[in-house]
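If you scroll down you'll find the structure; I have some questions about it.
A single protein chain has been omitted; all remaining protein chains appear in their positions.
Presenting chain A:
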Amino acid sequence: ESHIQYERVGADVTMKCGSMDWDAAVTWTANGTDIDESHLNGSYLILKNVDLSQSGQYSCYEGSSWHLKYQTYLRVGMPPKEPVLMCRSNNYPKGFYCSWHLPTPTYIPNSFNISVIHGTKDMVCEKDAVPKNRCHIRYLQLFSTVKYKVTLTVTNALGKNFTTLTFDEFAIVKPDPPESVVAKPVPNNPRRLEVSWQNPSSWPDPESFPLKFFLRYRPLILDQWQHVELSDGTSHTITDAYAGKEYIIQVAAKDNDIGTWSDWSVAVHATPWTEEPKHLTTEAQITETTSASTSSFMAPPTTKICDKGAMVGSGAVAVCWTAGLVVAAYSVLFI
């Protein structure tokens, strides 16, 4: 007959060889390996200050016949510390869920029991199949000022512990982040980015329980975010982007009236539209276009013609060499 024995880390463990007398001749094994006689006190096995590595199967055999007299599975572990509990409603007004975990492992099996009380009423939190440490409750009442009290008790063979959360209906409302965030450049607009997203699919009724949104964006090269709060709609056009710079953009959601902001959405990257770089034109092309409006040769205000490294001269007279070539071409034309 096999047994399971749970012991605390650091405990001293004494194992008896079933009904054998103390002075019987026996051999103990741990996971099939003989245990040295120094650990024996008569037929008792003594394990001092056990640690996790000593978990395993311990067997006791009668000395001469090698009949198996006793077998036990030793599980070394710890009693549970106070569990960490969180409750949240990401599908308001349908209900809420609570999830939990232990701050440190116990190394032995634990069982969890959760109780939910609303005023004087006991409510059943139905355990989810996946993930395991989670259960959900449907709201029976809405707009109640009466708080919910959730108590989670964790028990194992070495002890128990518990924690309690008390909250009101509105406080735990936190939607999932917006989904399908897309950012696109706007043709012919070097400072704009068009961002769109969707309500989180877990939010059951955005029409009756509309969400508001918070958008944040920054160029990759800078650390500081710009923020925009949007009270309706699921799109926004950024109009102050730095031309040519790649942006990172995220969106968060919150119920219009209650609760807290969601986590940030998955980040998307986008770069505003930029004009195709102009190549140096031939003399013929310059002649052809001389009579055209000169504004056609003027770059948009935010588009750089050249990099700083291509500058010649200094101070007020500094010009970049490509601009110098264009000017030179003009000069040739008018000589």
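Assume a contact is a pair of C-beta atoms (placed from the backbone, for glycine too) under 8 Å apart; a residue touches a chain by one contact, two chains touch by 3 or more; residues count from 1.
In this text, contacts and distances are computed from a predicted model.
Peer 1: Assign the chain not included in the display its UniProt protein name, restricting the answer to "Proteasome maturation protein", "Ciliary neurotrophic factor", "Prolactin" or "ABSCISIC ACID-INSENSITIVE 5-like protein 3".
Peer 2: UniProt lists the chain that is not shown as "Ciliary neurotrophic factor".
Peer 1: Sort through A:E207, A:D223, A:D240 or A:E276 and give me the one touching the missing partner chain.
Peer 2: A:E207
Peer 1: Which of these touches the unseen chain: A:Q141, A:T164 or A:T237?
Peer 2: Missing-chain contact among the listed residues: A:Q141.
Peer 1: Identify the residue among A:P93, A:P185 or A:G244 that touches the chain left out of the display.
Peer 2: The one listed residue touching the chain not shown is A:P93.
Peer 1: Spell out the interface residues on chain A facing the chain that's missing from view.
Peer 2: Contact residues on chain A toward the absent chain are 93, 140-147, 170, 207-210, 257-258.
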